[in-house]
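Every protein chain except one is present and positioned as in the full complex.
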């Protein structure tokens, strides 16, 4: 089993997880397999590349960031000045590096921008674990702000504990609640920060619970920011396609439920964009509607080859 | 350690739990200790009874049902025709039996009444575990209705699993969700049934999460019934007193949280009565406001000696 | 076919319609058949009366006014001082007269009370046809108020045209809308007056469309009054029973729909009492919750024999 | 009377109706009259064309699709490379054909895109008759989805029956309701699809009832899509102008109303864009705000010569 | 000019103001004039008393407390055991004293009850000036609670400054806002306390601004208590009558407005009872609906002679 297959296996088994990690490894897998393509003919090469792409896209239904990373490489490869296959491979390597650089840049910019909304004395609500949100909080702390975080444990996988642990290391005080106490936590908060899995023109996808908590945040006028790399935008929504919401195994919730008890375990859910104050991406702080325009302006290739 | 102290210890340590169980045992403890009162003088006897009452009331802050049960006995004892102490003890025993009969009767009536709102084809949402709600569902099933139950696991103590197990035994199909997925469960439901811990003139107390789920039920026009013995009414609210919401230990949620991570573990919360379609008690199906009037009409002693 | 059977037939075929008309004729049928009872024995007499009652109650599912009228007679008959059968028949006749007098009195009082809420310059919204509402408007006009009525046509049976015709005769100006334009009509109105078919402790029943229009009236803060004889209260709701909403034939909506097109024709629907400013009955202007208390206070027999 | 005048007459008398039909015939009339222009001088020719345009624009107040079709032709004609009048006429003919091709293309694309949001098991709510919505449903059916449609009869002209008939032919099951029962229909639906008459930067115009039903759809979180050719965008709203809402004759509602009864018969009404999930046009699925941007990007001429 | 006329004059000119003050003085005026009645005949005496009552009721449209005070005296006088006129006068004096004692008792009880809802660390929002609310705050302070008050200046007469001054003397810290900043003040508050002018079965009347602030308090789930003597209940609302909202002179707002500028100066406005958590009176903490029942139970004479 080569690196390509090992990475794909690890993504499938959720050994590799988190949109950013999946994307980085997906690109790595793509690159290593593409560089091994045997043909010397231009058309054949792109045929092969298409097959690799298809294989990677298959493993996980909802990873627009990973898909956009690979689409970036192919789209630019096609429009790069005519070359032979060895030339293409060199360009491909360079493009893969650009993708990783983009992700680094985005992470940094988001932290810097979003941190401007966090001030000393504030309570920040968050749900689940998002490396982007933790980065923002780290940055805000580093800038000299003293604030507290209220977070949920996030059943079934307790990702809220990962968040709490990371913040503990950053010496940011945390108050930790069960998910059903989120209303109480949100009501006392000054701002809510969520990560994000996918954004389409009509929907924002994030961890299960996000829509209910967004309803509550709106009820109490707590501004809710969804924070993530703009490449999480999925252009297929424009054409009417909807994200498939992954349903995971019941055993994550209850090992041996009695007979007649079925367990429903949706991983994430759609947030109505009307409940979201703004999307914070490396492009800036924009309403969900303006975010769509920014994406088109900054990355026109994203909407093209869909 | 006699029976009195053993019961009080068990209530304190939550070995004995559930409003009904606590009340039954509280009455038992009260009766056994009262029967042992040594004095032969009328006034002395009531002084002693008052002391026993005070001890029992102390163990748990929010048990209006238990308190009302004991208040029923004392209130009637005082107004019973003049007697000597042995006569009083006989009456006291009889009154304690009446209390238990009341609770039996109430449980039966609630099941019968509430079951009229459950029809074949329905989905019933419930949260946490309430023996009253399980009784209703048992009765509705026995009456020939085929319905399903959507319930939450109810962190931190997973009382939702108790509900699921009991329904499984009754062969009522259950779909089980994590708490944060409650919105999805409620939206698909036709009716929501909650148990209840305490009712005052302005507030209804139930398991943490109840207010958030009540907000959601209202959003989707899912009728929400709060079901319980009318003696859960706490008259002290009339005089402005508020229930103390018990906060339990952090270890129920997370055994060894990292330093700097505090855990907030409120057991229950207040539901705004405006979000509740009706209280279903042995007195009938009444809006929270009419419920207060019914209580005063049916049990005038409840509001008296407060 | 005697008078009893003729009336029952006419009620069944909707030749006799409108809660008040149905009640008057139900009482008439009850009286004429009860007076013909042959037995001279007290118990037998009441058995027979019970059978007549049952027959009348069967014809229409949702006529609490008619049911309460007959229950009033029987309840009082039973508690009237011991008499022989001829004496009972005399009392029964007297009680039937009292029922009709009650209905007359109620109609008059409601008009007088509700008219105090209508002032010169106002726009009054109404839906469907209610003789009670037309009476209120007649009274308000007679008292010297100049106002206009906005009303709906009320498909499928165009009862809104009956309202418009009656108001035209009273020289009250009307603006008439299709049902789907009700939002526009309500928004411009100062007050909304609805008739009512049945009231329970948790629900108010009226013509289809009433809940949607009540939602709209609330949105625009237009006070919504439900007007009717307090005997339209159905005590069975206390015990959990719900009104059966009559579904009428599809031909009322579309004579010959193409195949595959089903027609849903519910006659009335439930209004959430939270959307109703007050019930105006002969007992006064009361919130739905206070109305329930007034009914119990003024007519204790209504909740008894259920 | 030549073809030009006959068509204009038919549009005025509503013999020709539906935004698409009116546009097709308007272009036809425009073309036939323009080709008959006698002058050989360039400026004179455009003067004449302007007069023809003005005549056509006059007949109906709210037909942005028709207006945009003709504006497309003139705008392109003016910017086409300098030619003599015969050359202009040839170009004009070609441009008219392009317009019809655009409309065909749009209809096809909308069906394809919107159908992605319809899945087996769904209930689809619609109001009035929209050929675009029927096309979407036909396409979704053809793609193998089994769903049901809930629709309103749409008084006063019963266009809901046209919808029901067309769906019946397509063997799509329909449940048909009176307009006032729409709340009940919407509540049970998974998605709502409306056609559209005009879109401006702040308002969406559709059949009377649409705003009330949109309020209800939002209340129950039923996603509401407005579906139509993007050329229904009316750029004059940018400059503050508002659509004139046609008020049609009272006889459509009630032939001989009694004196004093006025009938209000507005044909359509404004929907608040905040209540609309997305506009589905040939450009894709976009929030109303993003739709405006797409229009500007795809058809810059639309906003220009206003 | 005797005392009677002087007091009436002072009430009319608002020299005497505040519901409690007006009531105390109204009773004083009533008593002094009634004791001077010349006749020795029973019927004549009551005729005279009726005339005095009418004169006092005329001076101010919306003073239910004053009206109820006098109605209490007359109602009890009529039902007191048959006596001659001197005996009646003695009883009348006694009854007047009872009225004042009631008001004292009510004020004390309200303070005691409502203070239970104020805890250390809270922010209490209030609007305008209410001696009842200031009393509550004084009591809560005295009981050892440390809290802050956010209040409005209450244009046009700056009664908010009176509140601020009185609280300043009590050493309760105050933050003072212009009326338009009330949203910001309410949002940060834990509880809102309003006085009250009149309560009917469907409406609660208080200072202009109260409904808007109640809307805001509800938006943010800040519990809103209306605090006042239960005798502020106006039973005439039961019969459909509405309070007349006093409109005061424009010069209170702007001395010399330019021509064409009219000034609207309504003194108070109606609060929708649905926005009020509870009425706190000497009878306890009750929802507006339960308050109505309590009034009927505690003071049956209030609803009688209306």
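To keep things simple, chains are lettered A, B, C, D and E as they appear, and every chain counts its residues starting from 1.
Just so it is clear, a contact is a pair of C-beta atoms (placed from the backbone, for glycine too) under 8 Å apart; a residue touches a chain by one contact, two chains touch by 3 or more.
In this text the structure is predicted, and so the values were computed from the model without any measurement.
Chemist: For the chain that is not shown, enumerate the shown chains it touches in the whole assembly.
Modeler: Among the chains that are shown, those touched by the missing chain are A, C, D, E.
Chemist: Thinking of the whole complex, not just what is shown, which of E:9, E:87 or E:173 touches the missing chain?
Modeler: Of the candidates E:9, E:87 or E:173, E:173 is in touch with the missing chain.
Chemist: Among E:35, E:181 or E:298, which one touches the chain that has been omitted from the display?
Modeler: E:181
Chemist: Which parts of subunit A are in contact with the chain that was left out?
Modeler: Touching the chain left out of view, subunit A contributes residues 112-117, 221, 223, 274, 277-278, 280, 284-287, 289-290, 293.
Chemist: List every residue of subunit E that touches the chain not included in the displayed model.
Modeler: Within subunit E, the residues touching the omitted chain are 127, 152-156, 161, 164-165, 167-169, 171-185, 207-209, 211-213, 215-216, 219, 253-254, 257-266, 269.
Chemist: Pick out the residues on subunit D that sit against the missing chain.
Modeler: The list for subunit D reads 201-202, 237-242, 272-274, 288-289, 292-293.
Please note the rule applied: only the chains that are shown with their structure count from here on.
Chemist: In contact with subunit A and with subunit D at once: which chains are those? Just list them.
Modeler: B
Chemist: Going by the stated contact rule, which chains contact subunit C and subunit E alike?
Modeler: In this structure, the chains that contact subunit E and also subunit C are B.
Chemist: Along the shortest chain of touching chains, how many steps lie between subunit D and subunit E?
Modeler: The fewest touching-chain steps linking subunit D to subunit E number 2.
Chemist: Centre-to-centre on C-alpha atoms, which chain is most distant from subunit C?
Modeler: A
Chemist: So using the touch definition from the top, which pair is joined by more C-beta contacts, A-E or B-E?
Modeler: If we tally the contacting C-beta pairs, B-E comes out ahead.
Chemist: If more than half of the interface residue numbers appear on both sides, call it same; otherwise different. Which is it for subunit C and subunit D?
Modeler: Over half of the interface numbering overlaps between copies: same.
Chemist: Rounded to a multiple of 5, how large is the rotation, in degrees, that superposes the C-alpha trace of subunit B on subunit C?
Modeler: Rotation angle, to the nearest 5: 120 degrees.
Chemist: Cα centroid separation between subunit B and subunit E, in whole Å?
Modeler: Inter-chain centre distance comes to 39 Å.
Chemist: Suppose each chain is reduced to the average of its Cα coordinates; what separation in Å results between subunit B and subunit D?
Modeler: 59
Chemist: Give the residues of subunit D touching no fewer than two other chains, as numbers and ranges.
Modeler: Residue numbers touching two or more other chains: 219, 221.
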